[in-house]
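All remarks here apply to the structure that follows.
A single protein chain has been omitted from the complex, and every remaining protein chain is retained in its original position.
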Amino acid sequence: MSDTQFDTYEVFHQKKKGDPHIHVGAVHAPDPQTALQYARDQFARRLACVSLWVVNSRDITATDYQDERFFSMVLDKSYRDPKDFDAPLKETNV
Amino acid sequence: MNSQVTAEDQLARFEERVARGEKVEPGDWMPDEYRKSLIRMIGQHAHSEIVGQLPEGKWIPYAPGFRRKLTLIAKVQDEAGHGQLLYRAAETLGKSREEMLEELLAGKAKYANVFNYPTPSWADVGVIGWLVDMAAVVNQTMLQQTSFGPYARAMKRICYEESFHIKQGYDLVATLAKGTPEQKAMVQGAIDRWWYPTLMMSGPPDNLSAHTLQSLKWRIKTKTNEQVRQEYVDLIVPQIRALGLTIPDRDLKYDEKSEHWSYTQPDWEELKRVVNGDGPMNKERLAVRRKAHEDGRWVREALAAKRKEVAA
Partner (left out) sequence: MSTSDGIPTQALETLLLALADDELMLGHRNAEWTGYAPLIEEDIAFSNIAQDELGHSLAWFTLYQQLSNKKPDSLAFEREWSDYTCCRFVTYPKGDFAYTVVRQYLFDEAEQVRLRAFSLSPYEPIRDVSAKILREEAYHLMHSQGLIERLGDATEESHRRMQAALNDAFPQALGMFEALEGEDELISSGIFGGNAKLRDEWLGRVQPVLENATLLIPGAPADFGGRKRNHVEYLQQLVDDLQSVYKIAPGAKW
């Protein structure tokens, strides 16, 4: 008899307020609330953490690595790159 | 651009990207053999963590003192955590955790041979933490460079936690080595028993088969078994000696010219026997895992049923 395979939830971890949530892994869980608890035990038992998000893996819509055209910029777009301008100003760090 | 790319073109482009050090992600095109190798390799690695909970976990009830007891629970817990991360990395290639677990329980999947040895003394906890995890870290540090992105990412976090494992293991061994004669004998006995099994961990000498060459070419691995083993030996030998403990290999010596320790190879026939199921603890390890899995089935079923009810 095949066993139960729960849904998987992708886990996003925020180290401190002001930081972005970063994808750190996924947990198997029967529901979102339980997924949050499991995420806490697995991903926040050592690292500092102020917030966790869990998202059912099915609910993520992603681009396709094989469709490189999605991100291709063939023609010159240097006009919107700060590096392309010669001005005596410091670039804002990104 | 022509969308009808031939399989040969795809393979050539894949190999070119990997050779440049680019990572491969789950949705990427990859050769079937690459996918299969990684599912097998990551799955075995995950199984090793889960089965690897047992030899040390046995000592949790007996750990002497609060600090050792807490540390050991945290360490064995990390192994469950590593198994969790690794199963997930393998799942991104299209095989479910349940399928992998069922293969393990059916005896169809392999795991690290070292966990088929018994742990008769408390000192084994220290020696596993220090030696076994040191050998594992040398391998895993190499695997941080693996071409498959999810595996490399899992390895970063795992290596960080393994450094806790090694330090607590060293601390335990060092404490016993400086302790009463009984404690010292206990820890020397453990080193004697674990030396050769840990040498076997990186696998038999590479015959440079087509398979190994392909793993290296695709950067699944970036070092040969011999290289990994030599790194482990060079690291651990001086440290063991510094504690006044001996290594059960009379031919062990430092070669000034190569700047490496030369050592006696373990009994590779023994490895074959153990890997194929005839080690001292194979049957028990799997029987224990099977029982835990069966005992927990009603819980998983109930949680899944409740989920459906909530969703309905």
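Residue numbering begins at 1 within each chain, and the chains themselves are lettered A and B in the order written.
As a convention for this text, contacts are C-beta pairs under 8 Å (C-beta built on N, C-alpha and C of every residue); 3 or more make two chains touch, one makes a residue touch a chain.
What you see is a predicted model, and the numbers here were worked out from it, not measured in a lab.
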Given B:17, B:69 or B:273, the one touching the chain that is not displayed: B:69
Option from B:96, B:183 or B:239 whose C-beta touches the chain left out: B:183
Per the touch definition above, residue among A:19, A:41, A:64 or A:84 touching the missing chain: A:41
Chain B, residues in touch with the chain not shown (by the definition above): 50, 53-54, 57, 59-66, 68-70, 73-74, 76-77, 80-81, 83-84, 87, 122, 175-176, 178-180, 182-183, 288, 292, 295-303, 305-306, 309
Residue numbers in chain A that touch the chain omitted from display: 6, 27-30, 33-34, 37-38, 40-42, 45
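Please note the rule applied: only the chains that are shown with their structure count from here on.
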Separation of chain A from chain B, taking each centre as the mean of its C-alpha atoms, in whole Å: 28
Residues of chain A defined as touching chain B within the complex: 2-8, 24-28, 30-31, 34, 42, 46, 62, 64-66, 69
Touching residues (chain side chain B, partner chain A) in the complex: 1, 25, 27-29, 81, 84-85, 88, 91, 96-98, 101-102, 154, 157, 161, 293, 297, 300-301, 303-304, 306-307, 310
